[in-house]
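All protein chains but one are shown at their positions in the complex.
Up next is chain A:
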Amino acid sequence: MSGQWRLVARLVGQTTRTALGQPGATRILVVALIVAVAAVVAVTRVTDRVEAAVVAEAGQTLGADLKLELNGPPDKQQRALLAAAATASAHTTQLTTALARGDRLLRARITAVPTRYPLTGRIAITDASGQTKERAHGPAAGTLWVDAGVLARLHIAIGDTIAVGRSTLRVAARLDAQPGGGGQLFDTAPGILMNRADLAATGLAGPTARLDHGLLVNAPADTRDDLRARLSETLAPGESIMDPTEANRGLASAMAKAATFLNLAALSAVVLAGVAITLSALRHGVAQRETIALYKTLGAARGVIRRILAGQLMLMGIIGLVLGGLIGELAQRGLGAIVARLFDVGLPGGHIVAAWPAGGVVAVLLAGFAWPALSGVLATPPAQVLAGSVAPIRTRRWPAYVAAVAALALLAIAATGDWRLSLWVLGGLGVAAASFALVVTALLAGLARLRGALDTRLSPATRLGIDGLLRRRGPTVIQSVALGLGLTVIFVLVIVRGDLLAGWQTQVANDAPNRFVINVEADQRGPIRAFVAARDIASPVFYPIVRARLAAIDGAPLAEHPQTIERAGRLAERALNLSWTESLKADNTLTTGAWWPGMAPRADDAPPAMSIADSVARRLDIGLGDRLTFDIAGQPLTGEVISIRHIDWSSLQPNFFILFRPGTLDRYGESWITSFYLPAGRDDVMAGLVEAFPNLNVIDIGALLARLGTLVERVSLAVELVFGFTLAAGLVVLIAAMSIHRDERRREAAVLRALGATSARLRRAAWTECLILGALAALPAAFAGQIAARLIASQALHVAYHARPGIWLIALSLAVFGIATAGVAALGDVRRQPAWRALRASDD
């Protein structure tokens, strides 16, 4: 290193140390960098680990080279194809049923598998001796492998027996992992593997039972594609074929969405940090002006000074990277654990290199935000070193800021992979900042008019305070906008989240049904009514269900509507429940069309009338008069939409997307569903019911809600952890904004003190000024927070939003008071010390 570079390095170290040694802008700048880096490191590390988990899961997902999901057992044509081209195949049957042991009842998902299962991969089990083993086959006949949830919730141990339908089977091992076991985010039922040979004896696979058939197939790599194509041709509507990559798509997609969300949270922290960095870099620059003038006077060329300033930023960047990296690494461990529990997957450790975007973020923040603010002082005339003031430097910084915002946008798009979402967030912040500036300017104009009108009716201290703000209109606008942006984030995070959760909880009524019973056969309705009536449970209402798959829209097969299939998702892929009813239920509201009695007369050859849910109409892009064709166990049925309903799902009552008039579905086999409220401690009723009617499936909505509650809690924890950084960035913006012109305010206060203003008057003036400043920032922020809340509620969560005005009022008051307190505290030492010392200090 040449002498010149060594000198620059030493000056960088000295000046940065000096700047960091005293409270002020430089420290704020470094803290903002630390927050941004920590957010980015935490999120990039976690998303990298999640991606690694998705890749690792892919091989384990299917348990075979191909998997078919079928409506029934493999047919003759499929069996022939397998005999000709497959090296191995296995037929599995999956059903959900209630297990009872004593008065404990558990809804479990049973997979009946042949002994040769899985075809690839292994099943991890723990036997009675506590040893963990890997098996390339399923449980022997007469035994079960059950997962930890079954053991815990039925209070049983390995070696115990449990009743499964009409059979009693022995639990031979705990099921730890099996192909296809992970990634079921909302699957609440624990899993059980049983031998296929035992299925018939349980009586659970009766004609009305809801069974999911799987066919695992292994085939040589060179004939696999051909076999897949041939098998695809045999599939009925609603059936599917997939390879491991496709099977993993659900998990990958859920995790990709989570990663996008985390990235956005980190991005908002970075943008706010950018605001704080700009504000503090401006002040850091101002503090450097005398030193820069001195360097120039002593003969330093502009290039040397540029290197010193850039070196200072680089040094701060390194400090930010190291400290932010450490904090981010700690945070990602916690976040990783939450994500792992949320998705029920093990997250690999990942590699620190994955956090490289943090380096990019630091570069963008420093080059895009700090440097334009700081580089203006390069133009400091050397003559400033002499006594006497120098006119402020005016440089055009906006081209650099435009470049910085563009760089941030690119960074955001790279991080989220979603340019629309990224631009929405950045654009939203930009629009909010511009709107805040306009509102604050207008409010200040109003304040000036009010000040003029009231004039001497105001106390001298109030006049002093208001005049202080009006004298610095430009800086006050900048300060209010920065404070407002930080506050908006805080409002949204702290209050809006609470509003949304409170709203969701109040929507669920206390006496809403908490047990659903499905799979009821027509002739079991009477006996079930009698059974529950004998146990003082209100007589339940039964609703018919006919299972069908959507086959065509307006006569065109579903395959010809690829965009609709994508939009409709599971609605187009899975079985639908059709039902009938004479009267409209109380939790249904007709939005378009007429209910059966009021509908227009129909021609004899017109298809049956049908009422659909508004969500179905939206997802299938259909309206009144459109026709849907269903496949009901191989028989087609076409219905015409004559009304569209809105369903209030929060009633937790059974409801149906598609309803026909009574009689329409008579010739198709139906099963029945009912629901009722079971008070706490009455689990014996359900146990008795399942014992008496083994084919019934009881769904414990209470447990489902509890599980959802846990999920919401975990998601909230993850959100809080990530948005903790955003919150921290918002607070740094607040501090940075409060520090602008702090020196000028201190000096003014000192002058006024020297001129005879009492401490009390100065204190009142400072409170007036800072309270108004707080209000200028908090009012637009509260308004923006409300808009954000309504957008989040209606666009992202699709729930009604009810603001709690009391909480908002308290938050608004706290924000105004908090800003005012911080502002007054910054001036406090000036008021306490003798004026001459304050004046001298501000001259130093």
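One rule holds for everything that comes next: a contact is a pair of C-beta atoms (placed from the backbone, for glycine too) under 8 Å apart; a residue touches a chain by one contact, two chains touch by 3 or more; residues count from 1.
We adopt the following convention: contacts and distances are computed from a predicted model.
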item: The complex's invisible chain, by UniProt name, from "ABC transporter ATP-binding protein", "Succinate dehydrogenase cytochrome b556 subunit", "3-oxoacyl-[acyl-carrier-protein] reductase" or "Sarcosine oxidase subunit alpha"; value: "ABC transporter ATP-binding protein"
item: Selected from A:97, A:278 or A:291 as touching the chain missing from the view; value: A:291
item: Candidates A:177, A:235 or A:304 - the one touching the absent chain; value: A:304
item: Of A:381, A:475, A:607 or A:688, the one touching the omitted chain in the full complex; value: A:381
item: Sites on chain A contacted by the missing partner chain, in the whole complex; value: 3-4, 6-7, 10-11, 14-15, 17-18, 21, 290-291, 294-304, 381-383, 385-388, 391
